[in-house]
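One protein chain is absent from this view; the other protein chains keep their places.
Here is chain A:
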Amino acid sequence: MDMDADYTAPGGSSFRDVTSVFALASQEMDPGSIVAIDAFSLSDAMTATEIGEPRLDTGIQLENTERPQFDPLTPLLPEEICWIIDRSMAYETEWHASNPLAHTVFTLLYVHCLNDVDPDVLPFLPMIDLDSSRPLELITVILRAYTSGLLKSCSLAWNELSKGSLLDTEDWQSDKSDVSLLEGWPVRAAIARLDTALAWLSTTTKVPPSWQEALKIRVQFRRTILLLLNSTESLPRGPEDFNELLQSARHSLSVIRAHPCESISSSSPAHAAFDPYIARQLNTFLPVRVIDVPSLEQTCDAYERLLNGWEDLAKLSNTYQLSTWNQVGFHQSWFGAPAAQPAYIRSCAQTLFYDGIQIIHNQPQSWLVDRLFEETIGVSYHVFAQHWGGQGSASLLDLERKIIHTIIPHVRGLWNNPARRRRFLVKSIYDWHIIYDTLCVLIEGLDVSDDIDPVTFRTLNQFSQAVVPWRLASITEVILSGFQLELYHPLERPFAYWFAAQVTDVHLNYLDVLLKGMAGVVPQGESIVRLLLIWVVSTYTYSIESPSRKEMQFQQHFLVALQAMSMAMFVV
């Protein structure tokens, strides 16, 4: 290989030409033959990178990507700082929309040179700060604080997303490209730096008042977002403070939306602050893709979705009804589908419901078993379990484990993206049936000598029937989500509606049975006392609207309407 004497290849001059080695080794191969490792897979093939292919070689320097040199200490106007902040906000929302950091947040070049704008290491700063309209504090104080807050915000979100509730490379992109997100830096330090920036803006005379306010609201918004991200995990302990932060964030966002910054001139040096091709200089194998920067309006909408998600989380953190979680899960997945809520919110919801140890931050997993029956048929699981030695007994261990291992992924799965959620629901249909079958086997196995009265038997049977509506609701959801995801051929659609109507009909039948059969079970005792108690409990069940009864009645009305609409769509 001929090389100019003065040419210095990247990596130094220690490369050796080994073309002849490969040529010699391949002499015995026939044209078109291939030598591959054992079990050479498609993944192995596609992992290769073609040097010089612009779409694959992230390090290639193309002629048309020459950019002006970026100097982080280039003085900027306040409106240019505003523009940079707005653009970085837009990129942050794009990262939350499952684009890589290297194509979004990291395109802000200040991310990579925060130390270069640290005023503590720039003793010569006063000597170069000569333009009164472009005070360097805008960079060393304001932009530095904002960028630090931005990175710390991404770090907190990254920590939540990396818990594994959602899928990397599908719902979000975890690749950091070896760029620091200030992971080891305390949140308090970031807040302090933002507070310093706010204090400077409040007291400075170097910035026109209108731009002071514009910058203050943006720094304030960043501060609030950072606090919200930091507070999400401790949400159950301080919902009031969290709601105050939400209100503050909404206010800031509304001001930003109402007073957008003017666009800057094309010759402005602020444009150099962003490099969409920065990925070529970073440690990443993802092909470079230039993301279209959303408008301020779109960016505000994206942040609003985040804030709405946080608001839902705040409410859910104090919601101890399984059916409410179920309904909210279904609702949020339909709202805005086939797109999904921000991945961060969906991950938080899953973590909030079950963090690997407890349910809704302080309930044991066994709590789910009782809630399932209490909310569906209005009877405590204890009434069922007492015939087998009580909750947690050896006879019921298998059943309770199955219920827990079905409900937890069922509820968490509602916060998957719509496509994956549908596939998960399909699998859960089988799991619900297994629970139903286990309950039936247990009831059938009751010893006839146990002297169980018919009322008790009817109540015990209701426990097995209580599981069926959950399964049927999942089936209906699978059918209807097929429309949402555009999965059906036009010829299939009428039959999908017909199936939905059939399933709804079965569901309604089960609700009828459950509503008619809601009677109490009395503990063992004197026969007269038992009869009295039966009368009291039955009176309570049929005359006073228990929450589970009200819910079932609502479900009836809803399903009747759904069935009618489905049949109409089938006929049409």
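One rule holds in what follows: a contact is a pair of C-beta atoms (placed from the backbone, for glycine too) under 8 Å apart; a residue touches a chain by one contact, two chains touch by 3 or more; residues count from 1.
Simple rule for what comes next: contacts and distances are computed from a predicted model.
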Checklist entry - If you look up the hidden chain in UniProt, what protein name do you find among "Calcium and integrin-binding family member 2", "Vacuolar protein sorting-associated protein 35", "Replication protein A 14 kDa subunit B-like" or "Acyl-N-acyltransferase"? => result "Acyl-N-acyltransferase"
Next on the checklist: Using the document's definition of touch, tell me which of A:40, A:457 or A:554 contacts the absent chain.
Outcome noted: A:40
Checklist outcome for this item: Touch assignment to the omitted chain, from A:277, A:330, A:488 or A:570, lands on A:488
Checklist entry - For the full complex, which residue in A:107, A:148, A:417 or A:464 touches the chain that was left out? => result A:417
Checklist entry - Which chain A residues touch the hidden chain? => result 31-34, 40, 42-50, 53, 55-56, 97-100, 167-171, 173, 175, 285-287, 289, 338, 340, 417-420, 422-423, 426-427, 429-430, 432-433, 471, 475, 478-479, 482, 485-489, 491-492, 495-496, 499, 502-503
